[in-house]
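For this depiction, one protein chain was excluded, whereas all remaining protein chains were kept in their positions.
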Amino acid sequence: MLHLILFLVFATICVAGAVSLLAQTHPINSALSLIVVMASLALLYLLLGAEFVAVIQIIIYAGAIMVLFVFTIMLLNAGVEERTRGSRVALIFGVPGLLIGAGAMGWVLSSRIPNSGSLALAGTYGSARDIGRLLFHQYLLPFEVTSVLVLIAIMGAVVLARKGE
Amino acid sequence: MNADVLHPFILTLVTFLPAAGALLLAFFPRRDRDIRWFALLISIVTLLLSLHLPWHFATGQSGFQYEVNKQWISMPNAAFSKAATNIHYHLGMDGISLWLVILTTFLVPFSVLISWKSIKDRSKEFFILLLVLETAMIGVFISLDLFLFYFFWEATLIPMALLIGMFGHGRKVYAAVKFFLYTMVASVFMLAAILWLYAHTGSFDFVTIQQALRSGQVAGFQTAAQWLFLGFFVAFAVKVPLFPFHTWLPDAHVEAPTAGSVLLAGVLLKMGTYGLLRFSLGLFPEQARSNAPWIMTLAIIGIIYGALVAMVQPNMKKLIAYSSVSHLGFVVLGIFSFTQAGIDGAVYQMINHGISTGALFMLAGILYERRHTYEIKEFGGLATPMPIYATFFLILTLSSVGLPLMNGFIGEFLILSGAFQSRAVYGILAATGVIWSAAYMLWLYQRVFYGTVKHEVNNTLPDMSGRERLALWPFAVAALIMGVAPLLWMNSIDPAVARVVENVSQQKSVQMQTPAAAPTVPVTENVSQVTGR
Amino acid sequence: MNQTTSLNLWLIPLLPLAGAAINGLFGREFPRKITAMIALAFTGASFGWAVYAALQFLGMPATAGPHLEHYAPWLRAGHFSVEFGFQLDQLSMVMMLVVTGVGFLIHVYSVAYMEHEGGYYRFFSYLNLFMFFMLTLVLANNYLLMFVGWEGVGLASYLLIGFFFLKDSAANAGKKAFITNRVGDFGFLIAMFLLIKHFGSLQYSEIFGAVSHLPAETAGAGVLTAIAILMLVGACGKSAQIPLYVWLPDAMEGPTPVSALIHAATMVTAGVYMIARSNPIFSRSPSALLVVAIIGCLTAVFAATIGITQTDIKRVLAYSTVSQLGYMFLACGVAAYSAGVFHLMTHAFFKALLFLGAGSVIHGVSGEQDMRRMGGLRKYMPWTCWTMVIATLAIAGFPPFAGFFSKDEILWQSFSSKYGHPAFWAVGVLTALMTSFYMFRLIFMTFFGEYRGAKAEAHGAHGHDDHGHGTPHESPWMMLAPLVLLAILSVIGGWVGIGNRFEHFLSPVIQKVSTTEMQVAESNTAGIAAEGATAGHTGEPHTTPVNESEEGSAHEKKLEVTLMGISILAAFSGLGLAWFFYIKRKDLPERISASLGGVYTTVLNKYYVDEIYQAAIINPLVALSDKVLWRGIDVGVIDASVNSLGRGTKDVSDGVRQQQSGNIRSYAGWVAAGAALVIVYMVWMGTR
Amino acid sequence: MVPLSWYLVLSAFLFSCGVAGFLIKRNIITIFMSIELMLNAVNLSFIAFSAHWHVLSGHISVFFVMVVAAAEAAVGLAIIIAVFRTRETLNVDRVNLLKL
Partner (left out) sequence: MIPADAYLRILPEIILSVFGIIVMMLDAVMDEHNDRKSLGIVSAVGFVAALVATFYQTTLAPAINTTDAATWWGMIRVDNFSIFFHVVVILISLAVTLMSFEYLSTQNIRYGEYYALILFGTVGMGLMSCAMELVLLFIAIEISSISTYVLAGFRRRAAESTESSLKYFLLGSFATAFFLYGVAMMFGATGSTYVADIARSLQNGAPTLAYLGIALMIVGLGFKVAAAPFQIWTPDVYEGAPAPIVGLMSTGPKAAAFAVLLRVLFGTNAPGWFWIIWICAALSMTLGNLGALVQQNVKRMLAYSSIAHAGYLLVAFTATKDMPLGISAAMFYAASYAAMNVGAFAIVSHFANAGEKYVLVDDYAGLGRRSPVLAAVLTIFLLSLIGIPITGGFFAKFYVFSAALKSNLIGLTIIGVINSAIGAYYYLRLIVLMYMHEERAEVPVQPISFGLGLALAMGVVATLYLGILPGRVLNFAIASAKVLLP
């Protein structure tokens, strides 16, 4: 019961945040609303017993990534986005396509789930220890590979953002 | 050397020697003289080697000879046994391909000779292309593996297009592109058909496929057959070129360099007719029969149409090109008459056309070197300044008109009689061709050579040089010999054709059957019954 | 047939060929003397060998039949094959002798005649080449080989007519001749295909052997009729019969000896030869024969009318040739082949003579050909004059000159033969009258009266170069000798025909027809032949199928004599008229022609036939090819459609290109749309 | 008691919002944000599913997704900066030099 209420609450916030992300015309506001979404998602993760994920969701996403965003926005002091005559294709094909696709997906996810059992407030099986064991055991390779990924990201950022010679 | 030792390699040797020469040529310094001489050397050696073929050819035998059959690419394929699925390096020749190969190797050295002076710029590229082209052309005629065949078939395309486009004149690019696209577009359909055959018989080998199709085991062949036939047919018809597909030819010829025209007319067109004969008839006899009427009609249209259009051409080379359309129409007609005579004649006519039209193009080229135009109205009265040239031109004109005792006549006569046997009306319509051809060729001759010299420049035109005469003599002589002693060729052609005829006509091959009503009577008898003594 | 002795017939055609080759290849370097020597030597040798062969052949037992020689196979396809082989029989013997003999004389003549022309060696090599082909034609033992000669002589005449190729008219004439002949050859070809189809061979012996078992196609037309008609087309082309005669008059552009040899004596008679040779086929197709006869009649009278009006001496002769050929066709048309061949022979003599004479005249008056500018040449060139008079008498049919016998034979046959008809006879007589009229007109205009030619005549049309002075002069002996010889032949040539000896001589070649109602005659051909042998002098025609009763033959004799008389009368009246118009009342012709007006001009312009052909066939054809086929279909339709296809593709590709707006959001839109489609499809798949 | 499907539908909705953002927003950075939103949506469904299957691999996946997102963010923003340097604009509609 509690679970349901909490879900509804956070889900609503989530949705609101997402919608406002779209509605806002100033990037900063969009960023903030995205942070809202992320935060509420973190809480939903908690509801699903994913403590570790919930935490890093706040730390990495809301913390690191969004800060980076905001920082960039400031750096480029992006103002209110001007309403340029957008692309027709996006409206003629994209939006209807999106609606149809979303509709199809929604329908599948709502009514075609194999055993549509409900999720109880799960125990703390998603604790850091379990994750850690899994991560450094079975998922060791991806973990190491991500280091390459990060390296690339750093290098790329450096190369592209560095002041030209 | 002992011939039998050579037999396994001879075809490979003949085919790839020019390519090897071209490769060497690529590393030559750009000294035109050496390049020319080397190219000539290579082509002549090839010719001599190729003469080995008719020399040791087992006449009177219908099968393929000098066969080579090596595994080349093994296409893995779950559905069929591994052995059957390999692409083979399978060469072999019968009486039909024999002479086409010889024709090729015969034409190339003279193409080199005729381009001796006319190609000044980028002669290295020119001769490389020429030699590569030779290899490809020979390959087409002797490959018995459909993959290999297509391989060579397409391989002829590039060198020819480049020859036209790089060394031609006028709207050369247009001509080259037109040539390339027409043939390319057409041949992809053949590719599709070949692939279908492979997919359903698991083999690319001509003989294997032929047997498989004849056995009727091939799944879905009945439904696909017509389409497959058309797939092959379109590719060949464009190459020939048959009536509606012919428009690339005049442009290609007019703009091509002389050697290009010679080989284009002499050999490339024959690839089409050869294909029809070998593959369309060989693989799809039923379809060939059921489609014969409209194909023959097209051929006849081609004969008359080509001749009439040729008649009104203001450009010498265009005229000869259209005449080729007409001549090749005869060949196709003969092939689809499905009679011994008709096909014999068709094969013979292929060679004739190579000789006479090739030579005519050479002559046109000689004139071009002197005046840099093909416009007929630029000439007139040339017989006075250049009598030898006029004589050669006359001889070859006559051979192309099909005068008896010249090569052209044998072919046309056999074709027409064959066509007449299969469908009298076709024979009659086609026979009008003899009138048209006389009309346009003689008119051309008159406009170019007779009358008084109209343009001052023409008075000073030098007559044929020694080199040029050297290049033309063999053609004139060949035209004559082929007219007087056709059996030298027929003896090897006839059996091969007989096999084709047998294959295409479900009952035993239809030949000129003497009606039982009229047993041949000794002459004395019917004379004595008149004199009564 | 006995092959005991080979006569090496191949020598006969090959000798001239050798001459042609030598002169053709190396003649440029030779002096004229050598060239002439070679040409004469080889033709002479060939003539000599021909005579030898002929004698040998006559020496053989009469039962021997034709003498056959097989040299080599020529071409083969399946079971069908053709060989190089010659056949010597009575018919080919006559032809052979005429060709080689007359040919040799004309060679001799040309040596002098062409003295001053350029391309001497060319001329003789062509002439020899012609001999080769003509002899092949007559000696061949199968139709294909005959066709070789057939086309070959066409080639030779093309080359010789166009000999003065600097003149466009000459070049045109040559082309016209060749192409018109090709039209005929087309018929010949088809005929051969039919033969192949039905007899599986082109060998005379085999075909005729097979034919001899077939009945005549009295009821309707059959294969044989078709073959015959098609052959006739070929013959019309070669022998300049309606409707294909148009090339012959133009052919006069060639040097005069050529006209004499090719366009009078030999080549043009090839058609007659072919019909005679194929008599077994023709005889079995009454309808075909009828066609032949009609064409013959028409041509004869038609050409004669034109001949009357022409003023160019050679053209007059040309038209007379055409009309005489018509005569020969008429003969063949009434199945009187021997008569046709007979006339062929005599005609060869006197027409050759006439042409050579004309040539001599032209030579004498430095290239002038228009009779209106001649006259009175009698005193300048007596030899020419009198030889020509003899020839004229011969052609006009005055006994006892050669022409009389042959022509009379034809007329008689056309009246009395089974296939004959009084109408044919009437036309024949009419033609005879006209012939003698225009021939004497020619003689009178040329040799009698005053010389009307300008003295200092400019050099001749065909660059003929005489010895400077303008006054007419007699030709050198080398030209006159042939004239004389031919004149003699024109006199005595016909005598071989007296008492049907000639016909009888040819009879082995002429196959008897077994028609249903003629079984009797068929049964006792032997009897007929025998009787013919005995009752030789009665001049009784042997091909006449009417029953052989005594009183019948007696009655016939009367009839024949009367007819003979009429034809002689015609000849004389022709002479008279000519004399009246061109000696007595010189003013009349103009008046008459003036009074006739349109008719006259029409005839003068040869009935505008050339113009009609030009307007009705050639121009439309060229226009069609140029405007419709080439610029219309080729460029307009095929290329255009291909190009438009290409353009269409380009347009489409431009459309594709337009979607690359460069706007990221549009791209995202595309992706989203595509994704939606994929998702929807897969979901549908998943829930099915 | 919340059924699995609710979470999934929510994630689908968020994902769609992300797509919509890409389609309608003009500012490049905002567009990038909507991509991040899409990733978040994916994460949610990962978590939901792993809760459903009672396995942890879903969590791990989310962890990696976050790393990737971080990396993308770094590079992406750098690219945006580079573009801004050459173009002086953040409006995506104005970045259409390359077309046709």
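By written order: A, B, C and D. Residues from 1 in each chain.
To be clear about the criterion, a residue touches a chain if its C-beta (ideal position, glycine included) is under 8 Å from a C-beta of that chain, and two chains touch if they have at least 3 such contacts.
Please read all numbers here as calculations on a predicted model, not as lab measurements.
Q: Using the touch definition from the header, name the shown chains in contact with the chain that isn't displayed.
A: A, B, C, D
Q: Decide which residue listed in B:Arg36, B:His88 or B:Lys172 touches the omitted chain of the complex.
A: Touching the chain that is not displayed is residue B:Lys172.
Q: One chain is left out of this view; which of B:Leu181, B:Val207 or B:Ala424 touches it in the full complex?
A: B:Leu181
Q: Can you name the residues of chain B that touch the chain not displayed here?
A: 72-79, 122, 125, 147, 150-152, 154-155, 157-158, 161-162, 165-166, 172-173, 176-177, 180-181, 184-185, 188-189, 191-192, 195-196, 198-200
Q: Contacts of chain A with the missing chain: which residues?
A: So the residues of chain A touching the missing chain come out as 105, 108-109, 112-114, 137-142, 145-146, 148-149, 151-153, 155-156, 158-160, 164-165.
Q: Name, in rising order, the residues on chain C that touch the hidden chain in the full complex.
A: 649-650, 652-654, 656-657, 659-660, 662, 664, 667-668, 670-671, 673-675, 677-679, 681-683, 685-687
Criterion: only the chains that are shown with their structure count from here on.
Q: Taking each chain's centre as the mean of its CA atoms, how far is chain A from chain B in angstrom?
A: Distance between chain centres, rounded to whole Å: 72 Å.
Q: Taking the mean of the CA coordinates per chain, how far is chain A from chain D in Å?
A: So the centroids are 6 Å from each other.
Q: If you average the CA atoms of chain C and of chain D, how far apart do the two points sit, in angstrom?
A: 99
Q: Listing for chain B: what residues touch at least two other chains?
A: Residue numbers touching two or more other chains: none in chain B.
Q: At which residue positions does chain A touch at least two other chains?
A: 86-87, 90-91, 94-95, 98, 101, 105
Q: For the complex, give me every residue of chain C touching chain D.
A: 657-658, 660-665, 668-669, 672
Q: Which positions of chain A touch chain D when the two form their complex?
A: Counting only chain A, the residues touching chain D are 1, 3-4, 7, 11, 14-15, 18-19, 21-22, 27, 30-31, 34, 37-38, 41, 44-45, 47-50, 52-53, 56-57, 60-61, 64-65, 68-69, 72-73, 75-76, 78, 81-87, 90-91, 94-95, 98, 101-102, 105-106, 109-111, 113, 116-120, 122, 125-126, 130-131, 134-135, 139, 142, 146, 149-150, 152-154, 156-161, 164.
Q: Tell me, which parts of chain D touch chain C in their complex?
A: The contact residues of chain D facing chain C are 19, 22-24, 31, 92-93, 95-100.
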